[in-house]
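One structure follows; several queries about it will come next.
All protein chains but one are shown in place.
Now for chain A:
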Amino acid sequence: MHGTPEQLIACHECDLLMTRVANKPNEDVICPRCHARIFYTSINSIERLLALSVAGLILFIPANIFPILSLQVFGQSQSEIILQSALSLFDGGLVLVALLILLFAIVVPLFQQVILFYISFTLHYRREGRLLRQAMHAYQHLRGWGMLEIFMLGVLISIIKLKDIADLHIGLGLYSLAALIVVTTLSSVFFNPHQIWHQIDLRRQKRATDDR
């Protein structure tokens, strides 16, 4: 066996070897054995990712600096930004839990938007992009670890839990968070690793022939 024939592909979930078939845009190629989606073509995915990551980066600011909830009891009031849910646990001694909230609700989602912006900007404007491979690995390994939507459900549950004992007000931060979740969800839909790796490959080959 020498070389890798271009017409072969393998399923990443069950390792079935298949011949490559041509698929139309928006048509998925499904593994006949385990039914995993092997690849698909998305239209304008880089441009969409660029737009979404810019929107995500902008929304990230109000989502994190404005209060998500505020509470009033007996004239005392208290409001909360996302970061405080990690900080107050840290103060209470639950360091590991605080760290996980910090990672899953702030650091990972931010990092994902930055990486996505870098990837889509570099590919769209044909910049050099020395870190493209690392960025792709990072994004693919971070998938599933950004948990904004779960945090959001946590906020809703907290509201219901507290509504009988206190006056609660929803802050601008929560609306921004909701919008940010829409953006991050859409960008994970449009992120098509197959297509991006293929583009990275083409760029590399082109650079190799240019150098010659």
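In this text, a residue touches a chain if its C-beta (ideal position, glycine included) is under 8 Å from a C-beta of that chain, and two chains touch if they have at least 3 such contacts; residues count from 1.
The criterion applied here is as follows: contacts and distances are computed from a predicted model.
Trainee: Which one, "L-beta-lysine 5,6-aminomutase alpha subunit", "Cache domain-containing protein", "Paraquat-inducible membrane protein A" or "Protein-methionine-sulfoxide reductase heme-binding subunit MsrQ", is the UniProt name for the chain you do not see?
Mentor: "Paraquat-inducible membrane protein A"
Trainee: Which of A:9, A:52, A:115 or A:183 touches the chain that is not shown?
Mentor: Here the residue in touch with the unshown chain is A:9.
Trainee: Using the document's definition of touch, tell me which of A:130, A:161 or A:212 contacts the absent chain.
Mentor: Looking across A:130, A:161 or A:212, the contact with the absent chain belongs to A:161.
Trainee: Please give every residue of chain A in contact with the chain that is not shown.
Mentor: These residues touch the chain not displayed: 1-4, 8-10, 12-19, 21, 32-36, 39, 68-69, 71, 73-74, 76, 78-80, 84-89, 92, 94, 96-98, 100-101, 104-105, 133, 136-137, 140, 144-145, 147, 150-151, 153-155, 157-158, 160-162, 164-166, 193-194, 197, 200-201, 204.
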